[in-house]
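Provided herewith is a single structure, encoded as structure tokens, for subsequent inquiry.
Left out: one protein chain. Kept in place: all the others.
As written, the chain order gives the labels A, B and C, with residue 1 at the start of each chain.
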Amino acid sequence: MKSVLEKNNYGKSSVRVLKVKRTGLIHDITEVSIDVQLKGDFDDVHLKGDNSKVLPTDTIKNTVYVLAKENPMNSIEEFCLYLGNYFLDNNIQISEVRIKAVEKIWKRINIHDSSEKEINQHHPHNHSFISPGNETRNCSLKISRDEYKIKSGLNNLLVLKTTNSGFEGFIKDKYTTLLETKDRIFSTSIKAEWKYFKYDIDFRSIHDTVRNLLLNTFAEHSSLSVQQTLYECGKKVTEQCPEVKEIFISMPNKHYLKFDLDRFDLDNFNEIFIPTDEPYGLIEGVVKNVKNGKEQ
Amino acid sequence: MKSVLEKNNYGKSSVRVLKVKRTGLIHDITEVSIDVQLKGDFDDVHLKGDNSKVLPTDTIKNTVYVLAKENPMNSIEEFCLYLGNYFLDNNIQISEVRIKAVEKIWKRINIHDSSEKEINQHHPHNHSFISPGNETRNCSLKISRDEYKIKSGLNNLLVLKTTNSGFEGFIKDKYTTLLETKDRIFSTSIKAEWKYFKYDIDFRSIHDTVRNLLLNTFAEHSSLSVQQTLYECGKKVTEQCPEVKEIFISMPNKHYLKFDLDRFDLDNFNEIFIPTDEPYGLIEGVVKNVKNGKEQ
Amino acid sequence: MKSVLEKNNYGKSSVRVLKVKRTGLIHDITEVSIDVQLKGDFDDVHLKGDNSKVLPTDTIKNTVYVLAKENPMNSIEEFCLYLGNYFLDNNIQISEVRIKAVEKIWKRINIHDSSEKEINQHHPHNHSFISPGNETRNCSLKISRDEYKIKSGLNNLLVLKTTNSGFEGFIKDKYTTLLETKDRIFSTSIKAEWKYFKYDIDFRSIHDTVRNLLLNTFAEHSSLSVQQTLYECGKKVTEQCPEVKEIFISMPNKHYLKFDLDRFDLDNFNEIFIPTDEPYGLIEGVVKNVKNGKEQ
Partner (left out) sequence: MKSVLEKNNYGKSSVRVLKVKRTGLIHDITEVSIDVQLKGDFDDVHLKGDNSKVLPTDTIKNTVYVLAKENPMNSIEEFCLYLGNYFLDNNIQISEVRIKAVEKIWKRINIHDSSEKEINQHHPHNHSFISPGNETRNCSLKISRDEYKIKSGLNNLLVLKTTNSGFEGFIKDKYTTLLETKDRIFSTSIKAEWKYFKYDIDFRSIHDTVRNLLLNTFAEHSSLSVQQTLYECGKKVTEQCPEVKEIFISMPNKHYLKFDLDRFDLDNFNEIFIPTDEPYGLIEGVVKNVKNGKEQ
């Protein structure tokens, strides 16, 4: 019997950075948490305890801060690429770098503004809602000496609609107790991740477009199933964002159970629901643009 | 030696309700998590295992849902009061009810809206920011057969300003290493809880006013310490909301540490910071309106 | 209208310390998270931005580490007292110090031990279980120039028994749907906090005794309600720990709902349950020793 080291990687996770950019009195901020993982010629570290090729994770951390100083951080995608190239260019023993960035969302405070409600509801939807939860902008980079791949994404986009969602015509077997319904609450916390045809693009503007398409499609779609809405979202994104090659969408079905008021001789015309966290349905799919250009 | 039951209370926590109100095509939703605690004549439950005066916590839960059907839930304050009175009126053995409500924030989705950025930034502040985190609207009720008290509040209002905050002139002792600074990041997750002079008021509108005053004061105040800003916030609220008798404010100081770039022969003109979660300063205070009317 | 500063306090929270004590080859560790809050002559900080009496929270943090070096940390109670006295003795402007300590539980790894199961089950209970979750040892100190109070406690002691627990004879009203039961799952995550008659005692040994009494009483008691078991636990502690003056016990009722197998023509002889987190019953009480000695 013989043991071999099959694979390995290492790095630093959760390196948190705030960058402040000052243009006269106007300040802009970017807060991001970075994970870096390295692959390369590290067998002797494991087998012999020889650390001579190890860039310490503490140095990885310092490097993230220094490069945050140097780079304008116009988008997390460009910053990840800048970081990835740095580690490859300065460390001959490294063959591949993977970087993930999670950006926290900060907006400007609106002062003199006692009317936030009206402003926010310029085109308010009748029955579709969003909860300002822990939404983040995400990206991931995989870079080697030959090529690189960038994926962009968002997470925790929490939405709910009170109508225009049904679920009927499904299989009934001996363990089925779910009733068919033409009208139910549909709530989900959208996670999405998309790939690009090419990378000389405006990542932030595409992010905003993808996010708006997801929100509008969720709000407007007459849903026969979570699956159908998920596909419609992916279809809209791939059709209306020509830069997006494919999009993965994950829609946990955050069930709102109708409270049984019949037991108390009361009606429940879709008025009173029990929000639940678990168990939850989980629906995932990938929609791809198959007509557009050559892949990068 | 003799053991006695000194105090006791019981109830149901985290009863989650979604209420949908339908006005034609326009739907409104309220999602709330309710905690109920009862005090009263419950000694025999503990001492003899006699449950004849126990309203089961499962029934408390059912009652919350039924009363959510009956009550319009115009504000969490009014709903708590409705609940509290119900339990007292229908259970002679109960002498006091305490109810807490935590409301989740849902906003309407704005469709046809690719310009959310501009709309949201109608009066954008130069250097003060808000993160749409897990902010909640809260209230608590304590009601007995003679009287009741309502407190309203908010939690997790996460803000950050990049300038107009300093900290100087403090005590230096043998364990002091902190440097004085005229210009630092100031970030906090505001928790506030306020009491009223009287209760025939518009709770939701007062909530919006208090929230705006907290945000504007945080953004505009030239801060010499967290304490000074906290007091200024409380002063503005008690002066400009005549209904508010006193306000408790808690400001955890979410430290953003300046990353030391000197070691690498680089300047850090308040550009690169390390966001940290712990340890954190915690500053708390109560500001009271002492001139206004008689207390309720 | 006039605003006044009614109350205030400040300090540092979540100061985390690991102390290693070395006795030859044997090392002992204590890991603790400390919260310090100060009250005193701090009006001018709030009203005038005058920081000349402010001990910065950063210095509070440094002081915790230095005093962790000086003090043997034989118990968190003694360490809190040492800290509290330090702040009072060295800061004339401080009138009261409150300190909380939460100790993480670390046990020695048993090597050469493939038989942990048998060793751990020396006196295994037939139907009562414990889950090694996030249990902590806690204490809190309140100290002024005249007196001090210490409370000790534990949190997150997660237990479950599969029988010897029922709930019958309760009120049935129009919203009751709960069925009476002679035999149900009883699971709770015990929180307890106790006060002492005097403080020249062995805190760690009393902690172990209280914890064992809570566990044994939970396991052995034939429960007619959570309330009755809670009281029995408090009674055993106050009767068998003469140092304990009174104990507060909180027992969230972590409901395990019987899954309805009837719908599928199957029996469920208390075999298959749905663990749930919310909503949960919450039962709390204080049991006091009224015969013993004079209070401190």
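Here is the rule we use: a contact is a pair of C-beta atoms (placed from the backbone, for glycine too) under 8 Å apart; a residue touches a chain by one contact, two chains touch by 3 or more.
Since the structure is predicted, the reported quantities are computational estimates derived from the model, not experimental observations.
The chain not displayed here makes contact, within the full complex, with A, B, C. Screening C:Asp41, C:Asp89 or C:Asp208 against the full complex identifies C:Asp208 as the residue touching the chain left out.
Remark: the residues of chain B touching the chain excluded from display are 174-175, 177, 263-264, 277-278.
Residues of chain C that touch the chain left out of view are 16-22, 25-27, 29, 31, 62, 65-66, 68-69, 104-114, 116-117, 119-135, 159-160, 162-163, 185, 208-209, 212, 215-216, 218-220, 256, 259, 261, 264, 266, 268-276.
Of the residues in chain A, those that touch the hidden partner chain are 1-16, 35, 37, 42, 45-59, 61-63, 66, 90-91, 167-171, 173, 175-178, 224-228, 230-231, 234-235, 238-239, 242, 246, 252-253, 277-292.
The rule we apply is simple: only the chains that are shown with their structure count from here on.
The pairing of chain B with chain C is characterised as same-residue: of all residue numbers used at this interface, over half are used by both copies. Ranking all chains by how far their C-alpha centres lie from the centre of chain A, first place goes to C. Measuring from the averaged C-alpha position of chain A to that of chain B gives a distance of 29 Å. Separating the CA-averaged centres of chain A and chain C is a span of 38 Å.
For chain B, the set of residues that touch two or more other chains comprises 16, 62, 66.
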